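Omission of a single protein chain aside, the complex is shown with its protein chains in their original locations.
And then chain A:
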(Lines give C-alpha, C1' and ligand atoms only; values in the text may rest on other atoms or scores of the structure.)
Protein backbone atom coordinates (compact mmCIF):
# COMPACT_ATOMS: atom_id res chain seq x y z
CA UNK A 1 0.00 0.00 0.00
CA UNK A 2 1.46 3.37 -1.01
CA UNK A 3 1.81 5.90 1.74
CA UNK A 4 2.70 9.59 1.54
CA UNK A 5 6.44 8.88 1.31
CA UNK A 6 6.01 6.48 -1.59
CA UNK A 7 3.70 8.91 -3.37
CA UNK A 8 6.21 11.72 -3.04
CA UNK A 9 9.04 9.71 -4.58
CA UNK A 10 6.75 8.19 -7.19
CA UNK A 11 5.88 11.70 -8.35
CA UNK A 12 9.42 11.95 -9.73
CA UNK A 13 10.14 15.12 -7.80
CA UNK A 14 13.81 16.10 -7.63
CA UNK A 15 15.80 17.92 -4.93
CA UNK A 16 13.54 16.69 -2.20
CA UNK A 17 14.07 18.69 0.96
CA UNK A 18 13.64 16.93 4.29
CA UNK A 19 14.05 19.01 7.43
CA UNK A 20 14.62 17.63 10.90
CA UNK A 21 13.32 19.27 14.03
CA UNK A 22 13.24 17.99 17.60
CA UNK A 23 9.69 17.68 18.91
CA UNK A 24 8.84 19.98 21.80
CA UNK A 25 11.49 22.48 20.70
CA UNK A 26 12.20 25.37 21.04
CA UNK A 27 9.08 25.45 23.26
CA UNK A 28 6.91 22.52 24.26
CA UNK A 29 3.98 23.44 22.04
CA UNK A 30 5.99 24.48 18.99
CA UNK A 31 5.95 20.99 17.47
CA UNK A 32 2.99 21.43 15.14
CA UNK A 33 3.67 25.15 14.59
CA UNK A 34 7.11 24.31 13.23
CA UNK A 35 5.64 21.59 11.01
CA UNK A 36 3.05 23.98 9.59
CA UNK A 37 5.69 26.56 8.79
CA UNK A 38 7.89 23.96 7.12
CA UNK A 39 5.01 22.81 4.93
CA UNK A 40 3.98 26.37 4.06
CA UNK A 41 7.46 27.11 2.80
CA UNK A 42 7.61 24.13 0.51
CA UNK A 43 9.54 21.56 2.53
CA UNK A 44 8.83 18.06 1.21
CA UNK A 45 9.32 15.81 4.23
CA UNK A 46 9.39 16.47 7.97
CA UNK A 47 11.58 14.42 10.26
CA UNK A 48 10.47 14.87 13.82
CA UNK A 49 12.97 13.98 16.53
CA UNK A 50 11.70 12.16 19.63
CA UNK A 51 13.97 13.61 22.32
CA UNK A 52 16.13 11.18 24.29
CA UNK A 53 18.39 11.66 27.26
CA UNK A 54 21.32 9.85 25.64
CA UNK A 55 21.33 10.45 21.88
CA UNK A 56 24.48 8.55 20.89
CA UNK A 57 24.55 9.45 17.21
CA UNK A 58 24.03 13.17 17.72
CA UNK A 59 26.43 16.05 18.01
CA UNK A 60 26.10 18.85 20.60
CA UNK A 61 23.47 20.96 18.79
CA UNK A 62 20.85 18.21 18.47
CA UNK A 63 21.79 16.86 21.91
CA UNK A 64 21.08 20.27 23.41
CA UNK A 65 17.77 20.52 21.56
CA UNK A 66 16.81 17.13 23.04
CA UNK A 67 17.76 18.21 26.53
CA UNK A 68 15.78 21.40 26.14
CA UNK A 69 12.74 19.56 24.80
CA UNK A 70 12.85 17.15 27.74
CA UNK A 71 13.16 20.07 30.14
CA UNK A 72 10.15 21.59 28.40
CA UNK A 73 8.24 18.47 29.44
CA UNK A 74 8.35 16.53 26.19
CA UNK A 75 7.63 12.79 26.22
CA UNK A 76 6.27 10.24 23.77
CA UNK A 77 2.80 10.47 25.33
CA UNK A 78 2.93 14.24 25.01
CA UNK A 79 4.09 13.95 21.40
CA UNK A 80 1.12 11.80 20.44
CA UNK A 81 -1.18 14.28 22.18
CA UNK A 82 0.35 17.06 20.10
CA UNK A 83 0.07 15.04 16.91
CA UNK A 84 -3.59 14.15 17.42
CA UNK A 85 -5.46 15.72 14.52
CA UNK A 86 -2.39 17.19 12.81
CA UNK A 87 -3.35 15.54 9.53
CA UNK A 88 -6.18 18.04 9.15
CA UNK A 89 -3.48 20.65 8.54
CA UNK A 90 -0.41 18.84 7.30
CA UNK A 91 -0.38 16.65 4.23
CA UNK A 92 3.36 16.15 3.58
CA UNK A 93 5.13 12.99 4.82
CA UNK A 94 6.17 12.92 8.46
CA UNK A 95 8.82 10.62 9.85
CA UNK A 96 9.63 10.13 13.52
CA UNK A 97 13.30 9.74 14.37
CA UNK A 98 14.54 8.56 17.72
CA UNK A 99 16.32 5.99 19.82
CA UNK A 100 14.97 2.61 20.68
CA UNK A 101 14.77 2.79 24.47
CA UNK A 102 11.77 5.14 24.79
CA UNK A 103 9.97 3.11 22.10
CA UNK A 104 10.58 -0.14 23.99
CA UNK A 105 9.34 1.45 27.19
CA UNK A 106 6.22 2.73 25.42
CA UNK A 107 5.67 -0.73 23.93
CA UNK A 108 6.61 -1.31 20.30
CA UNK A 109 3.17 -2.29 19.06
CA UNK A 110 1.38 0.46 21.03
CA UNK A 111 3.88 2.91 19.61
CA UNK A 112 3.39 1.81 16.01
CA UNK A 113 -0.36 1.83 16.48
CA UNK A 114 -0.22 5.43 17.74
CA UNK A 115 1.98 6.40 14.79
CA UNK A 116 -0.53 4.94 12.37
CA UNK A 117 -3.49 6.49 14.20
CA UNK A 118 -2.06 10.00 14.20
CA UNK A 119 -0.84 9.82 10.60
CA UNK A 120 2.91 9.32 10.86
CA UNK A 121 4.37 7.68 7.74
CA UNK A 122 7.70 6.24 8.76
CA UNK A 123 10.37 5.81 11.37
CA UNK A 124 14.10 6.15 11.75
CA UNK A 125 15.46 4.18 14.70
CA UNK A 126 19.23 4.24 14.28
CA UNK A 127 19.97 1.82 17.11
CA UNK A 128 17.50 -0.88 16.03
CA UNK A 129 19.65 -3.63 14.49
CA UNK A 130 18.59 -4.93 11.11
CA UNK A 131 18.50 -8.56 12.24
CA UNK A 132 16.30 -7.78 15.22
CA UNK A 133 13.93 -5.74 13.06
CA UNK A 134 13.63 -8.57 10.60
CA UNK A 135 13.09 -11.19 13.30
CA UNK A 136 10.82 -9.35 15.73
CA UNK A 137 9.25 -6.24 14.27
CA UNK A 138 8.90 -6.33 10.49
CA UNK A 139 5.37 -7.80 10.48
CA UNK A 140 4.24 -5.09 12.90
CA UNK A 141 5.62 -2.30 10.72
CA UNK A 142 3.79 -3.85 7.78
CA UNK A 143 0.60 -4.25 9.76
CA UNK A 144 0.55 -0.52 10.46
CA UNK A 145 1.88 0.43 7.00
CA UNK A 146 4.86 2.29 8.47
CA UNK A 147 8.15 2.63 6.66
CA UNK A 148 11.37 1.86 8.48
CA UNK A 149 14.22 3.87 7.06
CA UNK A 150 17.73 2.50 7.59
CA UNK A 151 20.99 4.41 7.63
CA UNK A 152 24.01 3.58 5.47
CA UNK A 153 27.49 5.13 5.67
CA UNK A 154 30.58 5.32 3.44
CA UNK A 155 31.86 2.26 5.33
CA UNK A 156 28.77 0.11 4.66
CA UNK A 157 29.77 -2.83 2.47
CA UNK A 158 28.02 -3.56 -0.79
CA UNK A 159 26.56 -6.82 0.51
CA UNK A 160 25.17 -5.04 3.55
CA UNK A 161 23.80 -2.23 1.40
CA UNK A 162 21.91 -4.79 -0.67
CA UNK A 163 20.45 -6.31 2.49
CA UNK A 164 19.48 -2.87 3.80
CA UNK A 165 17.88 -2.04 0.47
CA UNK A 166 15.85 -5.22 0.67
CA UNK A 167 14.57 -4.43 4.17
CA UNK A 168 14.08 -0.66 3.84
CA UNK A 169 10.84 0.96 2.88
CA UNK A 170 10.36 4.60 1.97
CA UNK A 171 13.94 5.58 1.32
CA UNK A 172 17.51 4.89 2.39
CA UNK A 173 19.18 7.47 4.58
CA UNK A 174 22.75 7.85 3.34
CA UNK A 175 24.88 9.44 6.04
CA UNK A 176 27.31 11.74 4.22
CA UNK A 177 30.34 10.71 6.27
CA UNK A 178 30.95 8.50 9.28
CA UNK A 179 30.15 11.01 11.97
CA UNK A 180 27.68 12.19 14.53
CA UNK A 181 25.19 14.85 13.38
CA UNK A 182 26.35 18.40 12.82
CA UNK A 183 29.87 17.89 11.42
CA UNK A 184 30.82 20.18 8.55
CA UNK A 185 31.41 17.44 6.00
CA UNK A 186 32.93 18.49 2.68
CA UNK A 187 30.44 17.03 0.20
CA UNK A 188 33.06 17.31 -2.54
CA UNK A 189 35.10 14.57 -0.85
CA UNK A 190 32.17 12.18 -0.78
CA UNK A 191 31.46 12.02 -4.51
CA UNK A 192 32.93 8.56 -4.97
CA UNK A 193 30.64 7.24 -2.23
CA UNK A 194 27.57 8.99 -3.64
CA UNK A 195 28.40 7.68 -7.10
CA UNK A 196 28.80 4.15 -5.72
CA UNK A 197 25.29 4.39 -4.21
CA UNK A 198 23.85 5.66 -7.47
CA UNK A 199 25.51 2.94 -9.53
CA UNK A 200 24.10 0.23 -7.34
CA UNK A 201 20.60 1.00 -8.67
CA UNK A 202 18.98 0.44 -5.32
CA UNK A 203 15.26 -0.20 -5.32
CA UNK A 204 14.71 2.49 -2.68
CA UNK A 205 15.17 6.22 -3.21
CA UNK A 206 18.21 7.71 -1.45
CA UNK A 207 18.28 10.83 0.72
CA UNK A 208 21.61 12.20 1.91
CA UNK A 209 21.93 13.63 5.40
CA UNK A 210 24.44 14.75 8.09
CA UNK A 211 26.44 17.92 7.46
CA UNK A 212 23.94 19.48 5.00
CA UNK A 213 23.81 23.08 6.19
CA UNK A 214 23.15 25.56 3.34
CA UNK A 215 22.27 25.87 -0.33
CA UNK A 216 25.71 24.79 -1.52
CA UNK A 217 25.79 21.58 0.50
CA UNK A 218 22.11 20.87 -0.21
CA UNK A 219 22.63 21.21 -3.97
CA UNK A 220 25.84 19.18 -3.86
CA UNK A 221 24.12 16.33 -2.03
CA UNK A 222 20.80 16.47 -3.88
CA UNK A 223 22.64 16.23 -7.21
CA UNK A 224 23.66 12.69 -6.26
CA UNK A 225 20.42 11.47 -4.76
CA UNK A 226 16.67 12.09 -4.59
CA UNK A 227 17.24 14.85 -2.11
CA UNK A 228 18.85 15.76 1.18
CA UNK A 229 18.12 16.14 4.88
CA UNK A 230 18.97 19.13 7.04
CA UNK A 231 19.01 18.88 10.85
CA UNK A 232 21.62 20.69 12.90
CA UNK A 233 21.63 23.83 10.75
CA UNK A 234 17.86 24.15 11.15
CA UNK A 235 18.01 23.63 14.92
CA UNK A 236 20.69 26.32 15.15
CA UNK A 237 18.54 28.68 13.09
CA UNK A 238 15.46 28.36 15.27
CA UNK A 239 16.92 27.81 18.75
CA UNK A 240 16.97 31.51 19.62
CA UNK A 241 14.30 32.67 17.21
CA UNK A 242 11.82 35.24 18.43
CA UNK A 243 9.63 34.81 15.35
CA UNK A 244 9.52 31.16 14.33
CA UNK A 245 7.43 31.74 11.21
CA UNK A 246 9.78 34.35 9.79
CA UNK A 247 12.91 32.43 10.75
CA UNK A 248 11.67 29.25 9.09
CA UNK A 249 10.63 31.12 5.96
CA UNK A 250 14.09 32.69 5.67
CA UNK A 251 15.83 29.41 6.39
CA UNK A 252 13.99 27.43 3.74
CA UNK A 253 14.33 30.25 1.20
CA UNK A 254 18.08 30.22 1.85
CA UNK A 255 18.34 26.55 0.99
CA UNK A 256 15.99 26.38 -1.96
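General observations
Assume a residue touches a chain if its C-beta (ideal position, glycine included) is under 8 Å from a C-beta of that chain, and two chains touch if they have at least 3 such contacts; residues count from 1.
As a working rule, contacts and distances are computed from a predicted model.
In the listed set "Xanthine dehydrogenase family protein subunit M", "Phosphoribosyltransferase", "Tryptophan synthase beta chain" or "Oligopeptide transport system ATP-binding protein", the entry agreeing with the UniProt name of the missing subunit chain is "Tryptophan synthase beta chain". Within the complete assembly, A:151 is the residue of A:32, A:92, A:116 or A:151 that touches the hidden chain.
Residue-wise, the contact with the chain that is not shown comes from A:175, picked out of A:38, A:175, A:197 or A:248. Contact with the chain that does not appear here is found for just one residue of A:14, A:77 or A:143, A:77.
In the full complex, chain A touches the omitted chain through residues 52-54, 56-57, 59-60, 63, 67, 70, 75-77, 99-106, 126-129, 132, 150-153, 155-156, 160, 175, 178-180, 183.
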